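Below is one structure. I have some questions about it.
A protein chain is absent from this complex, but the other protein chains hold their places.
Chain IDs A and B follow the sequence of writing; residue 1 opens each chain.
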């Protein structure tokens, strides 16, 4: 098969003395298949995409697309590729149809070809109903689908997709993949960059990038196969499982460990002995080997989960009065005639991680905002630590920590200034402030960055800083809004390590997510769909509920999709 | 795809970009603000708010010793449309008001006013003005002088006519006999408006593409630099002409400014200036990647020089030499010169031709710079 893209000794640096974003990269990308581009944040994925799309000039080496040099034949290359940047540039003030028409004109899709293409793409993306809607008013998933449609308008020879599934719910994600597979059948080459490693398993070939270099290129199954016999699941640890995970990870033999509902998944170092109940010091736990996933191989390839023995970020909390620290009582919010949240109720117990799940636009964010005190409920009440957020706002807010979805600290202030500000904003002064700031600096290893602008920190440290700012006042309750959306697996593990440690000390966590790996860390999840809470249970129970002949071993994602479909069917039947 | 088919798609791509820009302009409230609200506001402020024509200046009149002559002069002062006169017997009565800025001047008719007048002596009338407002101060003196002269003429025509060395001065103000400052401020503000729409709006729409990240997808399509630039220019050019039409209508019918030159020449001349303003906007956008920076630069590069160095508010010749030299490269200077001529004087080729040539030269240079600096890539 011909190579669509070939690079030779490719390098790219943005400043003369900076570490190159891409270094001595020689590779080939084939037509008629999906090539996955994976790697941690800052590995150079986006830079490589832009180099292929002839939007950046290589500093060294060359890169050919369809035999054309990107330095000199940019215009011709642009005519043959489809490119969907990470922040897809939909014109939010143009309607769906106007966006499509613009790109059709620019790409020269006219006449009958246009009519046919539009019809096909609109049907495919399920956007036919929304052609007049402004792109800015679409949900996240629909925006991505429209972006993809714009990139696919003129069946390109090469389609470049830069993290197309960030912020997209599982259902939309499936649709995206369906669209891409249909192109493969027509012989198009697709490059799909992603931080979600379950997607890499769908690719015919993956390129693993780290620090601008290729670590691996080939069939992801080959990479996964190397891990055979090194992956185990630990069942039956019950409430102790978080402590057990933390303990297990201290062993040098264990290179990776994550929560999977009530189980713990561990990966051992090459050549290490399989873990036993004795070796991990938990007699009641049953250990069973389990088939490896691509993610296991990826983490192992990058040297395993980063391990740090960090000081505790919060003090041990007493058990309290036994009342649930977070209560939602028939929360309802209407926008005009539209009900975004309809009588949503739940309680979260102390030391519990509670997940709010739901597709884009289902009312999850509305519920979350009401719980944080950002949006006044039309009916019902939200209580934090027994205080109503709308009757005693200041006192209730002092008891919760909040970490927003995107990095929302002051990027042009230094780390120390951010910490000082948030300590002050939560009313800490004098010795208490110094103590709190000192504690998080130590716990999250922020010392080397204290005088740096927080906007320029590596992503992992931005997250640590955001978490630090949220917990300096030692809130009994912590709210996280899609904390690791678009974050690479290593940073994600590190983050959940911090969270697990805090839960171990009695902090209550509520998290919104549509990212299933995050949901796996939850003790219980609530599934929000069309403004209603359609299920509240443990992840295992939800998985168990949808078990059937077709899906004998459902993942949480399967459960999610099945439950939503079930609800739709029930609604249709009722109607 | 061959080069020929790339070329054939050019017009379609340009058209698509123009349609897109137009839709965005129509839907984006900020474009509407820049294109219509700001011009209306500026025109309004310059038309009504700023005027150097002092009408009804508040002054105090001190008549130290009432005589028939002083009463007569007081009446002739009060009768001019320039003064709002209050009378008192002592200047002490007005000193506080002058210090408080409540009146602009005090006119003192001395006790022996009448006798001095008979003798033909000086210092019969004293004018004390508030120098902290030099412009009004000068006008007060001028008006009193005028009133004094005409009163004198009325009184003793025979006596003064035979005085030797007397020279009559007749001032004739061409193009604007009533000396309404509105007649120069309105064309001047039109130049500011054109500059704002051209430079600010254009800089904003391009930097917005960078800020929102839409440029990345656009650059990955077969668009060429020239196509991209033309796609941005045409809608803003049309918008500028629309704003121009509104301004001209307002100038003619709201502010009663004559249009002595031809409308066609006005439109043509404006089009040339618009192309300069648009090129400045595009040039800014090749440097500024955020809307905030773009708007700051547009203010510094386009608006302020247009305000200070176009000669409609401040006399360029009176500025220090370095600033005078700088004003040579300010396009608004030539546009204002041309506009004032077309509106108030007529089609005077000796003004319009050089101005047009200079503007054409400027826009060519600026556009060439822009085309060179516009990057087809992200780095």
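One rule holds for everything that comes next: a contact is a pair of C-beta atoms (placed from the backbone, for glycine too) under 8 Å apart; a residue touches a chain by one contact, two chains touch by 3 or more.
Assume contacts and distances are computed from a predicted model.
Student: Report the protein name recorded by UniProt for the chain absent from the figure; options are "YCII-related domain-containing protein", "SRPBCC family protein", "Transport permease protein" or "Aspartate carbamoyltransferase".
Tutor: Of the names offered in "YCII-related domain-containing protein", "SRPBCC family protein", "Transport permease protein" or "Aspartate carbamoyltransferase", the absent chain's UniProt record gives "Transport permease protein".
Student: Among the chains included here, which ones are touched by the excluded chain in the whole complex?
Tutor: Looking at the entire complex, the absent chain's contacts are A, B.
Student: Of B:92, B:167 or B:264, which residue touches the hidden chain?
Tutor: Touches the omitted chain: B:167.
Student: Which is it among B:14, B:38 or B:218 that touches the chain not included here?
Tutor: B:38
Student: One chain isn't shown here. Among A:20, A:58 or A:373, which residue touches it?
Tutor: Among A:20, A:58 or A:373, only A:373 touches the chain that is not shown.
Student: Return the single residue from B:93, B:241 or B:351 that touches the missing chain.
Tutor: That would be B:351, which touches the missing chain.
Student: Pick out the residues on chain B that sit against the missing chain.
Tutor: 29-30, 33-34, 37-38, 41-42, 45-46, 48-58, 96, 98-101, 104, 116-117, 120-138, 141-142, 144-145, 148, 152, 160-177, 179-181, 183-184, 204, 291-293, 295-296, 299-300, 304, 308-309, 311, 313-315, 317-320, 323, 337, 340-341, 344-345, 348, 350-351
Student: For chain A, which residues reach the chain that was dropped from this view?
Tutor: Answer for chain A: residues 372-374, 376, 390, 393-395, 397-398, 400, 402, 404-414, 417, 420-429, 433, 453, 469, 479 touch the chain left out.
Here, only the chains that are shown with their structure count from here on.
Student: In whole angstrom, what separates the CA-based centres of chain A and chain B?
Tutor: Their C-alpha centroids are separated by 56 Å.
Student: Help me check something: in the complex, which residues belonging to chain B touch chain A?
Tutor: So the residues of chain B in touch with chain A come to 1, 5-6, 9, 12-13, 15-17, 19-20, 23-24, 27-28, 209, 212-224, 376-379.
Student: Mind listing the chain A positions that touch chain B in their complex?
Tutor: So the residues of chain A touching chain B come out as 14, 50, 53-57, 74-76, 78-81, 83-85, 87-94, 98, 101-103, 105-108, 110, 147, 150-151.
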